[in-house]
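One protein chain is absent from this view; the other protein chains keep their places.
Labels for the chains are A, B and C, by order of writing; each one numbers its residues from 1.
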Amino acid sequence: MKEFFETSIEPHFNYWVYVILMMIGLWAVIAKNNLIKKLIGMSIFQTAIILFYVSVGVKKGSGIPIIPKAKEAAAGAGEHGAAGAVNPDLFANPLPHVLMLTAIVVGVSTLGVALAVAQQLFKDFGTLEEDEILEQIKTADKASPDG
Amino acid sequence: MIPIFDYIILIFMVIAAIISLKVKDLLSASMVFGIYSFLICLLWAEMGAVDVAFTEAAVGAGVSAVFLIATVYNTKRRSSD
Amino acid sequence: MADQFPAIIVLAPLFGALIVGLAGSRDHRICFPVVLVSLAVSLFASLGVFLQVLQSGPVSYFMSGWDTEKSVLGAGIELRIDAINGLVLIVIAVVSILVSIFSIRRAGEETTEKTPQFYVLFLLLTVGIFGMTVTNDAFNLFVLVEVSSLTSYALIAMGKARRGTMAAFNYILMGTVGASFYLLGVGYLYLKTGTLNMGHIHEVLTANGGEIGRSPSVMVAFVMILVGLWIKMAFFPLYGWLPNAYSYAPSTSGCILAPLMTKVSVYVMIRVMLGVFGWEWVFGHLGWNHAVVWLAVIAILAGSVLALAQRELKKMLCYLIVAEVGYMVGGAWLADSEGWGMTGAIYHILADAFMTLCLFIAASILVKRCKARRIEDLGGMFKKMPVTMTGFIIGALAMIGIPPTCGFFSKFYLIRGGIESGHWEFVAALILSSLINAVLFFRIFEIAFFGNKPAEGHGHEEGETSEQGSIGEQALSVREARLSTLIPLLVTAAIVILLGVFNGPVIAVIRSAIEPLIAVGG
Partner (left out) sequence: MKWFALIAVVITGSLLIYGVSDFPDWGDAQSPANAGAKSSTGEPIGESVSQFYITETGRLTHVPNLVTAVLADYRGYDTMFETVVIFAAGMAIFAILRVLREDKHTLGPPAKDTTADGDHGRIIVGTTCKILIPVIQLFSLYVVAHGHYSPGGGFQGGVMLGASFILLAVAKDLGSALTWFTEKRFMTLACVGILIYAGFGLMAQFLQRHFLDYGVLHVILPKTDEVMARSHSMLGVEIGVAFTVTAIMFAIYANLSSRGELKRGL
């Protein structure tokens, strides 16, 4: 058991958790009945992906992606040749962070629009339960197919 | 980069996610979702993604939770599931 | 100037949107000229860049100037235009200009005081679609997909129909899941290749005999990207959001979304297949073409049969879109050694955009003018609205696949691909779907030619509608549509025919762009 944990779970623990979180989110999006719950599920789904990306960019033993004294380091690099001034292993990979800043912002924008649509639905139907809304649409359908 | 810390946060995140989806009171669900966001923000700070953590703290835990609460306030607080 | 064209294509509508956003709320009349000018600039730039591509091969444009001399490949974002997306760009520009003309009066009526916002969203949608087409960066594609999706959610939810709002909510959920799947796929690719530039990813995947390409996570990445894009394009099992969203949206929104969104997603799929993974990897290593073509066959048949079951005009057209997506996906996956299926699929993207636009404009006019949501309400329309119905007929003939129209030629190349690759089930599905379309549209023609407008408030069963009822007073008052909606309709109808008549050069351009991609794979 311990051996299994160390060889297959431990090096990928973050990835396993991201899959679990993502599946929780996906399940909520499909199976939950309340629209707000669906949206919370959608947000969890998106954060799971962000967790995945950030985990990709981690380097053990590295610091945050801010190079103190960047100018001096660059000047040093100029003198001693291009390599050697900044050791890339000491800084976390910045690219996934940048991508995920974008993804977070996209996520909150989508959430905002979705909540606006949900409020509009509440104005129209008086409820946020999916089955009740579908029921109302069905009865409206029977009353007048054009509506 | 402390593995145990990492594991604890990850497990708490899963718990927070499940609770926020299980609670029938939508206001509580939004609050728990805020907690979830704070946990994930902590995790990112711990992984060295400070900018992402900063954004998540402001956006995920702050503004998204407020948006959710604003909507819950204007609609129904109880949910059937 | 000329070397700035790739950026101008995307930027012109963006600046247009900002100007409308700043000045539009003060004076609504400023909106339309700004929209038209900015889209015309885009069209001009697309044409210019297309000519450049024809003369000297694919054009690359490095954003922020981080080209391969100053930095490594993939550090900056690259826009890349080859002959295929050059064509797609021109189609997008033309379609959006036509829809904007169609919307001159419509937008004001349907969105009341929110016209400036409508135009801002409209232009941002075109920004997203243009951007998706030109970008050569996998992540940038995601951002632009989100730009176009967010605007399309809003364009659908703007309508007054409450079912449209519900459809928009479903679309948000499915669209976000789809985009997230795409993002995840890109993440898997990034994890394996360390880059986001599509060309660079392709290089890494094929390097050294393609050893990285053979790893399971690259396969998972492909599946995720594919499923994400399939949700966006409403491919068969994932089409649930489309019919309600497009048919209950305001007509101007429906007219811009229906021709462009699904087609551009198909184009993106083809680009990912050929440009990122490569012909050899997708068809040689993966070898799922049979399964996907069968899925496409089911999509075509299901779309056609469901369309046949609809009684509402717009919903019927929406299910036809589902079938058409089946054509394109199936064609792209035929994998015959000459690439005829792919040629047909790409040509069909162009053709279908105009066919769908033609039908949607005509249907919007009919729905608006005579309140004819349902097919049986179209009785006697030929007498009352001859011009509109002419446009509708041309679109319908193209959808069926009658020779001078472009619909015939796209089907011809798709069938040729099907025969050469031995996918007889695809050929059979195409022919069967054409027959169903013929039944579908000739039923409408019959009602419109010989039927009378049925009396109001009278419930009918299908089939007996055309005989009964008399011309009501309301029906008599229906007159021809106004010029601002007829011009785009007729122009579209003319393009549908012209694109068919002059299919030779278009096919030649597509062939010349595809052949090297096939040759690379071997």
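FYI, contacts are C-beta pairs under 8 Å (C-beta built on N, C-alpha and C of every residue); 3 or more make two chains touch, one makes a residue touch a chain.
Since this is a predicted model, take the numbers as computed values, not measurements.
Trainee: Could you tell me which shown chains are touched by the chain that is not displayed?
Mentor: Per the touch rule above, the missing chain touches A, B, C.
Trainee: Touching the hidden chain in the complete assembly: which of C:37, C:51 or C:207 does that?
Mentor: C:207
Trainee: May I ask which residue of C:53, C:92, C:129 or C:221 touches the chain that does not appear here?
Mentor: Candidates C:53, C:92, C:129 or C:221; residue touching the omitted chain: C:221.
Trainee: Tell me, which residues in subunit A touch the chain that this view leaves out?
Mentor: With respect to the unshown chain, the touching residues of subunit A are 8, 11-16, 19-20, 22-23, 26-27, 30-31, 55-62, 64-71, 73-74, 77-78, 82-83, 85-86, 88-89, 91, 93-98, 101-102, 105-106, 109-110, 112-113, 115-117, 119-120, 123.
Trainee: For subunit C, enumerate the residues touching the unshown chain of the complex.
Mentor: The list for subunit C reads 4, 7, 11, 14-15, 18, 21-22, 25, 61-66, 71-77, 111-114, 117-118, 120-121, 124, 127, 131, 137, 139-140, 143-144, 146-147, 150-151, 153-155, 157-158, 184, 188, 190-196, 200, 203-204, 207-208, 211-212, 215-217, 219-221, 223.
Trainee: By the contact definition given up top, give the residues of subunit B that touch the hidden chain.
Mentor: Residue positions of subunit B that touch the missing chain: 1, 50-51, 53-55, 58-59, 62-63, 66-67, 69-71, 73-74.
Heads up, the rule we're going with is that only the chains that are shown with their structure count from here on.
Trainee: Using mean CA coordinates as chain centres, what's the subunit A-subunit B distance in Å?
Mentor: 12
Trainee: Just give me the whole-number Å value for how far the CA centre of subunit A lies from that of subunit C.
Mentor: Centres of subunit A and subunit C (C-alpha means) sit 28 Å apart.
Trainee: Subunit B to subunit C: how many Å between their CA centres?
Mentor: 37
Trainee: What parts of subunit A, by residue number, touch at least two of the other chains?
Mentor: Within subunit A, the residues that touch at least two other chains are 96, 118.
Trainee: Quick one: in the complex, what on subunit B touches subunit A?
Mentor: Residues 1, 3, 6-7, 10-11, 13-14, 17-18, 20-21, 26, 29-30, 33, 36-37, 40, 43-44, 47-52, 55-56, 59-60, 63-64, 67-68, 70-72, 74-76, 79-81 of subunit B touch subunit A in their complex.
Trainee: Which of the residues in subunit A end up touching subunit B in this complex?
Mentor: 10, 13-14, 17, 20-21, 24-25, 28, 32-34, 36-37, 39-41, 43-44, 47, 50-51, 54-55, 57-58, 60-66, 92, 96-97, 100-101, 104-105, 107-108, 111-112, 115, 118-119, 122, 127-129
Trainee: Using the touch definition from the top, list the residues of subunit C that touch subunit A in their complex.
Mentor: So the residues of subunit C touching subunit A come out as 139, 143, 146, 150, 153-154, 157, 162-163, 165-166, 168-169, 172-173, 176-177, 180, 183-184, 187, 190-191, 196, 311-312, 373-374.
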